[in-house]
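One structure, as structure tokens, below. Some questions next.
Every protein chain but one is kept in place in this view of the complex.
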Amino acid sequence: MTETVYDFRSDNVGGIAPELLEAITAANVGTASPYGDDDFTRGMTARFRRTFEHDRLSVFPVATGTGANAVALAGLANAFGAIYCHATSHINVYECGAPEHFTGAKLVALQGADYKLHPEPLAAALGLAGRGNPTRVQPFALNVTQPTDFGTLYTVEEVRALCDVAHRHGLLVHLDGARFANALAALDCTPADMTWRAGVDVVSFGATKNGAMNAEAVVVFDEAAAARLPFLMKRGGQVLSKARYVSAQLDRYLADDRWLERARAANANARRLAERLTAIDGVTLAGPVQVNMLFTRMPSAAVAALDRGPFHYYKLGHEQRFVCRHDQETAGMDALVAAVAGTLA
Amino acid sequence: MTETVYDFRSDNVGGIAPELLEAITAANVGTASPYGDDDFTRGMTARFRRTFEHDRLSVFPVATGTGANAVALAGLANAFGAIYCHATSHINVYECGAPEHFTGAKLVALQGADYKLHPEPLAAALGLAGRGNPTRVQPFALNVTQPTDFGTLYTVEEVRALCDVAHRHGLLVHLDGARFANALAALDCTPADMTWRAGVDVVSFGATKNGAMNAEAVVVFDEAAAARLPFLMKRGGQVLSKARYVSAQLDRYLADDRWLERARAANANARRLAERLTAIDGVTLAGPVQVNMLFTRMPSAAVAALDRGPFHYYKLGHEQRFVCRHDQETAGMDALVAAVAGTLA
Amino acid sequence: MTETVYDFRSDNVGGIAPELLEAITAANVGTASPYGDDDFTRGMTARFRRTFEHDRLSVFPVATGTGANAVALAGLANAFGAIYCHATSHINVYECGAPEHFTGAKLVALQGADYKLHPEPLAAALGLAGRGNPTRVQPFALNVTQPTDFGTLYTVEEVRALCDVAHRHGLLVHLDGARFANALAALDCTPADMTWRAGVDVVSFGATKNGAMNAEAVVVFDEAAAARLPFLMKRGGQVLSKARYVSAQLDRYLADDRWLERARAANANARRLAERLTAIDGVTLAGPVQVNMLFTRMPSAAVAALDRGPFHYYKLGHEQRFVCRHDQETAGMDALVAAVAGTLA
Partner (left out) sequence: MTETVYDFRSDNVGGIAPELLEAITAANVGTASPYGDDDFTRGMTARFRRTFEHDRLSVFPVATGTGANAVALAGLANAFGAIYCHATSHINVYECGAPEHFTGAKLVALQGADYKLHPEPLAAALGLAGRGNPTRVQPFALNVTQPTDFGTLYTVEEVRALCDVAHRHGLLVHLDGARFANALAALDCTPADMTWRAGVDVVSFGATKNGAMNAEAVVVFDEAAAARLPFLMKRGGQVLSKARYVSAQLDRYLADDRWLERARAANANARRLAERLTAIDGVTLAGPVQVNMLFTRMPSAAVAALDRGPFHYYKLGHEQRFVCRHDQETAGMDALVAAVAGTLA
């Protein structure tokens, strides 16, 4: 911890935003009912209703993103169901089977350009799903990851088109918003536009990657799912004893524009870093930079230079992933660009 | 939140101890690897090894007690297994099926005086369990809740006697220590004495009810279980993205004697409250006061007086449960005693 | 297989009744659609509708009793549910966790005299079940085993009283009728009286123990459950490829009175054997003989005599269980009585 390291691995290597730490401290007064039956959680719920312009939504505070996804999907699920998702989605690859474990359902993974689902292939897959055929798992939910784990974005119209296909086939829609703020900042739309107005039924609303301390929320627009969730939360070991400290963060998170400012800054850092790296001969992008991450391809000499440090980042096959935080050190980005440029000059 | 309420419902209505909030703040510097691969978690592990005098134990930080129990048991479990526990145990009654869900096993609930398991009936039950008979679920784990949900305590010898029976029958032992500190303070023994030296294989180590902010630990002495746990943690949605903030609390929690002082104070408050209440004619205890909770029986007029406020407490049938925190307000205890005494005078 | 053995262990040691073997042979003509979409299964369904006087029931043929119970309960279940049953019920003790595995629910075991559930304690337990409390599994089904594994019987009025309590608390009722015919013969009532008219929602209808070859039926009166069952059957590996051979048996089974005659004969054999054994000084019954099994207590010398053969029977602690088939050999019963009487004379 004494050596300087510039960390581009993920946005969750960052700390707690000052106002959220203050919110925790401010909530540390007196007693409060446990398990979410407290005024902080009620206030947080009211805040989400205003922010999402939806006066009947329910919110469940949780500590982990995988917990949020797994419980959210369980709210929509049944035991012989299928959850449609992209093959590269977080729920399909990086949650060690938690969504299947909590739902009892099967994930059906579809391919799609830009790491995204597309309406026509989705409709085609659902048309072949064997609705009513007892040898086949029955489609009940669609997972849309916004942004994707590869930094690509769905437009609001694209979300709506997927929701329309899903609803026409009787599925409910889950939006995995681990980087909800980054997507919202990039699309410059309202939370309502990106979710229920487009047809989304339940959201995993991530705050941890954008400055919170292990604070996520399951936001439920579908009332039948909301009625099941308290039990599924407990059965999943997700109900927080002292929920007030997570609720207080989430309430404060949405209280002003800082969450969006942080997301915009992170997105801008990634865009700027991409511009500087691709200005170097031999470095290209594996895809567009739409939120706060970039995937590059560069000669192995440059990769070797990065590996000599002091940089942390991920490699995926022949690509390099760099994720930017709102408070990414300028010195770190300068050093990264210099290391690559120096090698390839 | 404006009116004064004296809250005797549970110890998790309390806040965060100052030094733990400071530990969170102190950890909020720079970047840290996510998911527990960070120096705070490594330091916390070293601390647990010293505190428990066991240099190969593993620790997994989690946010909820139910998550800790469910994952800990899953580390010991198999799909056709039986977990033996007391009929009144937390895992059997108050976790909405999480232990079954995470393990795929069946809970076998035994009766026992003082809400405790006893070696002879346990041995008898295991003798009739049908080991090797494929129509019967196969015993693989014993759950000991220390202290019990009804405030009774196992002595170290009692824990050892149960572990001996369990091990003789091929079971591993899980100790649910949601109130680990209160038990330790009451027994005045070491953590090692109360756990692995007595034969315990895995512990749910609770800190939340004793001043932490949603911080529990799964402490694993059994190495085979430890190897399985990282996967079970993730599959259970229990892996914290910014684990450093929970690990920093747990490290600080064990760094000096404040955790035990708080537990002793809470226990003493309960004992003192019990003495004062039972000094009133008509008030009796439903059982001994061994940690920080008491169960009383009192005339309905006294109950009615309490219900006029400003008191929060739980009723279980004809009994009243009062749980004391270390920082239970003296004014609240005085007022409670006065309300009962005034009615029964 | 060459030595004569008189087998009193269970009714499933017996063979296939002649008319059922004929039905299998008769069905072995031409081709038939697999998986129950065949004329034999349709005819069998029509037969069950007539026999049960219920024109909308659904029937699912299965090969095992545990499969029938587990799938039937899954039709009623949800993931955070509780199934109430007697502590000694087959689903609780002898199915290696299959009901939990297929339902995701928890079995809540109640005590009760005569190995039976009783309305008042059931109502009391349901009153304390914590409906709506997310820390508690939520009651959704009641299991009534008719007759019980210990040979006791519910009267029709008793079944109705339990169903009334269950329905008042929002539970559906499953009747485990592994020995349906023996119960019906003993009560001398109609299938409708013992099931849906009394409030039962789904039945595991056993035929194997009464002359069929691995042929059971899940009979569903509740239409929502019936809609879920085809999928749960497949997910449970219970859908028979050549269902016609099970359906043909079940159709033939109900086509005349032989199933009841066999059950009456088996019941009478048990009653007669009980009379003869208890006429011997020192032999007593552990309970009433209401169907085709008896539980005795006798001096250890008599037990030792039986163990010298040529008898098969089960011991449960200090009791001996004898189950009679319709075709129990007279020589075997004579020899059994002689062995005991000879020892105790």
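Chains here go by letter, A, B and C, matching the order in which they are written, and residues are numbered from 1 within each.
Definition applied: contacts are C-beta pairs under 8 Å (C-beta built on N, C-alpha and C of every residue); 3 or more make two chains touch, one makes a residue touch a chain.
Because the structure is a prediction, the values reported are computed rather than measured.
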Review point. Who touches the missing chain here, C:W196, C:F231, C:F295 or C:F322?
Key: C:F231
Point to revise | Contact with the hidden chain (one of C:L240, C:A266, C:I280 or C:L306) | key: C:L240
**Study point:** Option from B:R47, B:R179 or B:R235 whose C-beta touches the chain left out
**Key:** B:R235
Revision key, fill the gap. Absent-chain interface residues of subunit C come out as 1, 5, 7, 9-10, 12-16, 21, 24-25, 28-34, 39, 62-71, 95-98, 101-102, 208-209, 213-214, 231, 234-242, 245-246
Practice item. Since one chain isn't shown, list which residues of subunit A touch it in the complete complex. Key: 79-80, 93-97, 100-101, 104-107, 109, 134-137
Study note, to complete from the structure: Omitted-chain footprint on subunit B covers residues 35, 74, 78-80, 104, 134-135, 138, 228, 230-235, 239
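Just so we're on the same page, only the chains that are shown with their structure count from here on.
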Check your understanding: Computing the C-alpha centre of each chain, which chain sits at the greatest distance from subunit A?
Key -> C
Point to revise | Centre distance in Å when subunit B and subunit C are each reduced to the mean of their C-alpha atoms | key: 42
**Study point:** Centre-to-centre distance between subunit B and subunit A (centres being mean Cα positions), rounded to whole Å
**Key:** 33
Revision key, fill the gap. The distance between the C-alpha centres of subunit A and subunit C, rounded to whole Å, is 51
Review point. Where in subunit B do residues touch two or more other chains at once?
Key: 95-97, 101
